[in-house]
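One protein chain omitted, others in place.
For clarity, chains are labelled A, B and C in written order, and residue numbers in each chain start from 1.
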Amino acid sequence: MNAALKENSHDYKIRDISLADFGRKELDIAEHEMPGLMSIRRKYAAAKPLQGVRVTGSLHMTIQTAVLIETLKDIGADVRWASCNIFSTQDHAAAAIAATGTPVFAWKGETLEEYWDCTLDALSFPDGKGGFLGPQLVVDDGGDVTLLIHKGYELEKGDESWVNSASGSHEEQVIKNLLKRVAKERPGYWTRVVADWKGVSEETTTGVHRLYQLAEAGKLLVPAINVNDSVTKSKFDNLYGCRESLADGLKRAMDVMLAGKLAVVCGYGDVGKGCAHSLRAYGARVVVTEIDPINALQAAMEGFEVNTVESTLGRGDIYVTTTGNKDVLTLAHMQAMKDQAIVCNIGHFDNEIQVDALNTSGAERLNIKPQVDKYTFKNGNAIFLLAEGRLVNLGCATGHPSFVMSNSFSNQTLAQIDLWANKDAYSAKVYILPKKLDEEVARLHLEKIGVKLTTLSTEQAAYLGVPVEGPYKPDHYRY
Amino acid sequence: MNAALKENSHDYKIRDISLADFGRKELDIAEHEMPGLMSIRRKYAAAKPLQGVRVTGSLHMTIQTAVLIETLKDIGADVRWASCNIFSTQDHAAAAIAATGTPVFAWKGETLEEYWDCTLDALSFPDGKGGFLGPQLVVDDGGDVTLLIHKGYELEKGDESWVNSASGSHEEQVIKNLLKRVAKERPGYWTRVVADWKGVSEETTTGVHRLYQLAEAGKLLVPAINVNDSVTKSKFDNLYGCRESLADGLKRAMDVMLAGKLAVVCGYGDVGKGCAHSLRAYGARVVVTEIDPINALQAAMEGFEVNTVESTLGRGDIYVTTTGNKDVLTLAHMQAMKDQAIVCNIGHFDNEIQVDALNTSGAERLNIKPQVDKYTFKNGNAIFLLAEGRLVNLGCATGHPSFVMSNSFSNQTLAQIDLWANKDAYSAKVYILPKKLDEEVARLHLEKIGVKLTTLSTEQAAYLGVPVEGPYKPDHYRY
Amino acid sequence: MNAALKENSHDYKIRDISLADFGRKELDIAEHEMPGLMSIRRKYAAAKPLQGVRVTGSLHMTIQTAVLIETLKDIGADVRWASCNIFSTQDHAAAAIAATGTPVFAWKGETLEEYWDCTLDALSFPDGKGGFLGPQLVVDDGGDVTLLIHKGYELEKGDESWVNSASGSHEEQVIKNLLKRVAKERPGYWTRVVADWKGVSEETTTGVHRLYQLAEAGKLLVPAINVNDSVTKSKFDNLYGCRESLADGLKRAMDVMLAGKLAVVCGYGDVGKGCAHSLRAYGARVVVTEIDPINALQAAMEGFEVNTVESTLGRGDIYVTTTGNKDVLTLAHMQAMKDQAIVCNIGHFDNEIQVDALNTSGAERLNIKPQVDKYTFKNGNAIFLLAEGRLVNLGCATGHPSFVMSNSFSNQTLAQIDLWANKDAYSAKVYILPKKLDEEVARLHLEKIGVKLTTLSTEQAAYLGVPVEGPYKPDHYRY
Partner (left out) sequence: MNAALKENSHDYKIRDISLADFGRKELDIAEHEMPGLMSIRRKYAAAKPLQGVRVTGSLHMTIQTAVLIETLKDIGADVRWASCNIFSTQDHAAAAIAATGTPVFAWKGETLEEYWDCTLDALSFPDGKGGFLGPQLVVDDGGDVTLLIHKGYELEKGDESWVNSASGSHEEQVIKNLLKRVAKERPGYWTRVVADWKGVSEETTTGVHRLYQLAEAGKLLVPAINVNDSVTKSKFDNLYGCRESLADGLKRAMDVMLAGKLAVVCGYGDVGKGCAHSLRAYGARVVVTEIDPINALQAAMEGFEVNTVESTLGRGDIYVTTTGNKDVLTLAHMQAMKDQAIVCNIGHFDNEIQVDALNTSGAERLNIKPQVDKYTFKNGNAIFLLAEGRLVNLGCATGHPSFVMSNSFSNQTLAQIDLWANKDAYSAKVYILPKKLDEEVARLHLEKIGVKLTTLSTEQAAYLGVPVEGPYKPDHYRY
């Protein structure tokens, strides 16, 4: 990011505005693959339920997200956007959005300082008087915006303990520094932000987990909608999205033959399931690691070897973390791996792999190409680390394909509409979208792929005790 | 069932006691495949938490169920058993159990009248004075015992409307006739039964559905545990059990080549998923029918054509119902099918297929062998109906294999223990076993198949906010 | 086989003629699944190219073979039949054939002495004068008829070395004893047989291998057609047949859950490929053993672990031999297996497993049910041996399904027609059916399963340099 770009007079910070035409061409293609979002546009075109509502988004700035942004704008929102990952931006997508006048702050390959500055930019709606308003709604992915507001608000309420504490990682210190700077430059800012803030919809397992922890601790400031646990999100995006995008990331990064390789998938949740099945379909042998006996038994019933990471060292060719946990692959693991093993993460944060420890271990680092680094240990063995331990599908490829993201983002859009419509009714808890909307999201995607549904007769519906038009399943149903 | 057998002096009604040795040999084999049940036996061998408790079971009288029965006895229970399906009994299993002195009332190929008499027999614990006590706990599959007690009790409370109403099926009339007979022979019996009854654990989706309806209507008489919705039941037995046993039923019945055939699977719940994947793995092309857009989208993402039954008529070779609904395959459907199509049900009741209508349609019926009938229509086309529309895996093969049933039956056993332990604490609602027990059931099955779990470090557990030893997932997690 | 049956006045030896009706019903079903054979019947109904030709068959006496037999008869042949395996006969199939007056000598569970007597019976066409003629054509499976004739002829030519040599197995001695008896009872018989004999068509990899060895040694007495290596035989029957029938045999024998098990498939030829893929589809983990580096690399590319039998001892749950080799599973292997491992063979002869050594090892043998034996070793571990080491799909289930056998048997029928038509042109070599016939066999099976072929334009055919109507591929093409 050169200095010139950062100081441009436009209300955006992106890589290259000249990529806008290319981005628009791919946006046109994506719209055909995102029937849910396009249907929502048509349905709410007149009513514009988010008319004038300030929405901040912090979510991978890809082509698919661009269709989401334009959907939110179509139904009336005033949108500002940042990415939620330093490597996940598609620069032509950002350019296409910026070219339409929507403020966007994202480029592929941000530093951590730049990343958090962008997040702040996305939060800062000019008030026309030289100051800034905060968002009324937030679209969050991983909870970084939610974290920043909560931590800023905590600081302004007088609790300085966190910002002055020792940091466990470089990124943590970057956030603290930012908050201290904001405290100086915009006194009382976070309190004003919280006053206007009506809710957040969260995309991921990890971010949702944080929200439930905040709510349990009585610290959650606004109503939140757990989009991740809509069936049409977690059982589709996490599972089928990763089934398509993991191999895509591996191939673009390494051009490696997957057949015949021993692949180790850490975690057998929805993401792990998608990854394990994809790798097997390519002819890889897959070892799954798990902490949960139920998921472990599922993996075993699907024919996977379930074992520990330790048991695979020296024979594993490819390692993929999918857990949402930290320290899943340690430095000691990596030092004991087979020569030229490939290591990557498709879970959430880069701390699934001990990247910091690797970088300070004395291993020699050779950059092969962007997002592909070779680390050679003193014993002569080397490993390849992809996307610096961040999401390999977004860092090394282009993330999930449009069709599956249309499901997730339809849920996001419906969640935003719901939060605004119920801003007076909801309290500071974590909500899930009603099953009827979940079924509706699925329904919007069936025609595109030629699915013909069967309709219940009234006798059958009565026999089952469900309405003809649904919802069809009890809430505990697992799909 | 010949008359002689019915009137034997022993407290059992089975096909042939001389099959007991063969049954015992297969029981020995099954025990090795049911580590969950064997572990529970060892754990509770001393404490005997069901000591002296009268337990009535109504559940397919197979080898696997025999291991369940002996587990319940090992932990102290006084057990009487019937099957829950006229074709599902394995006669050597029933013989092995009867030979040990446990009253069992079940044989393969009961009439409906015999079936309901057996159910009553299983409910009737001799009181030593020529009369009968009822069970204190019930193990139910499909809810027939629960239905009988509730309807009997309703009648004794003075509501004669149901027993005197017109019956929608032959079976319904059989039940009414039985209740009328009991009313004469054992006045006040059901009221006494209800007085002692402390709970029921239910095995199936269909039975659970009935329980929730009773509870919502305020009519449920005792606490119930929904065993079906333990993850280690519905996501294993329903899915992986059917993945193994559907083809087994088809093969033993018809010896048909599955590769190259067009198979139609009605319903894509857990049972349907297992069936569809099994058939595809054999090289069949599978068309899925669905009413629920979410399940339909899942099927489409797995590469199945999702269409209506009507669209398949004339090209479908094999039809399998998996829905829990009625009239899924109608007479009109069957009349329009391709010549020599195979029709079967692996859902729940035989009314998924319009068997009654078929039998009175004028189609010529030719029995090929037990549980395989060929119906030839006037147009010259024929279909094969398996197991008279009842569960094809139990009617034409031997049901689910032992290992997966060990999961289900471990849940059943834990549910029985839990119901008795909490008989004073629980109210007449439907409960689900706590996730900790669900995880425990899974854990009991891992060693047998060589699974090595990973253990969380305390730092990781703290990061995730879960105990090191679990439970690991929120209740809404779908696996 | 009781003595009464053996001495019946009819020209057949079977289990129970009263099973004929049941057999006929299943024959009717099978005919619908065997479009190739039925098409050949229609095509040659008038010409009857085998009119009056004496044909001896030695091939598993199943329902499918019954359709083959009736096809041969329909096109004019005078047929006598035996099975080629002591366990593979379906008694109702044999009964249905016997009931039509065709001499058949086969029942499930023959002794080796009975087996070879039956083979001789099938070879012995009454000459109307109290003596016997031999066949003019032979349908062979594994080469037992071919072996018997060659060895008998060798003996009559004065070479007594083999019949007087020490025997490596009990079966070898049985054959020698039979030849000595024939030598006494029917002097000069084999020489007369050879004089009339015009050819043999062979079904299996193993039998073909024997034929090539005879031909190379200059000892082959008649023209032979290698049916096994028609593409529509070996790439269908061996592969897709076993993909369906292995699990069928395992399930009927053991009712075992395959998911989660570790299965060891010895050999990755067409049979091994079908077995390995079937087991994996059930959720088993599969280890393949191979001697051939190319097949081993194929297995690895399909994601299978390729390792030695030794490496699996103690962890393998199921062992399947598919090799055509001997001593693949030794006594030492079996003694070191995990407790309750299942051992079976789907290759060719029972010597793939060291059954004789097992039987004399001192292990305690317990028969569970027909074709299922439990051997308990001194260390307390046990294994289950299926079908006494003979073909598990035929011994424990009903062999390959009809549709795939229709391909194999269409090749057999065309081979018989070809041998007779060219009896004067062919020499004592091993022939393969021309590719045009191979394609024709495939073509006869497409309509049944709804396949629509594309037709080459003349321009395209010219571009490819092939006729519009085929054959399309060079002889070395591997499919």
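Odds and ends about this structure:
In the analysis below, contacts are C-beta pairs under 8 Å (C-beta built on N, C-alpha and C of every residue); 3 or more make two chains touch, one makes a residue touch a chain.
This structure is a prediction, so every number in the text was calculated from the model and none was measured.
Checked against the hidden chain, the listed residues C:G130, C:P293, C:G362 or C:G380 yield one contact partner: C:P293. Of the candidate positions C:W116, C:W190 or C:F236, contact with the unshown chain belongs to C:F236. Only one residue from B:A82, B:A300 or B:I353 touches the chain missing from this view: B:A300.
Residue positions on subunit C in contact with the hidden chain: 209, 212-213, 229, 231-232, 234-236, 240, 289-301, 305-309, 311, 324-327, 404, 407, 432, 438-440, 442-443, 445-446, 449-457, 459-460, 463-465, 470, 472-476, 478-479, in rising order.
Counting over the whole complex, subunit A has residues 22, 25-26, 29, 32-33, 63, 240, 243-244, 247-248, 251-252, 254-262, 278, 281-283, 315, 339-340, 366, 368-369, 384, 397-398, 400-404, 449-450 touching the chain that is not drawn. Those residues of subunit B that touch the chain absent from the view are 259-260, 280, 282-286, 300-305.
Please note the rule applied: only the chains that are shown with their structure count from here on.
One finds 58 Å separating the Cα centroids of subunit A and subunit C. For subunit A, residues touching at least two other chains, in rising order: 297, 300-301, 305.
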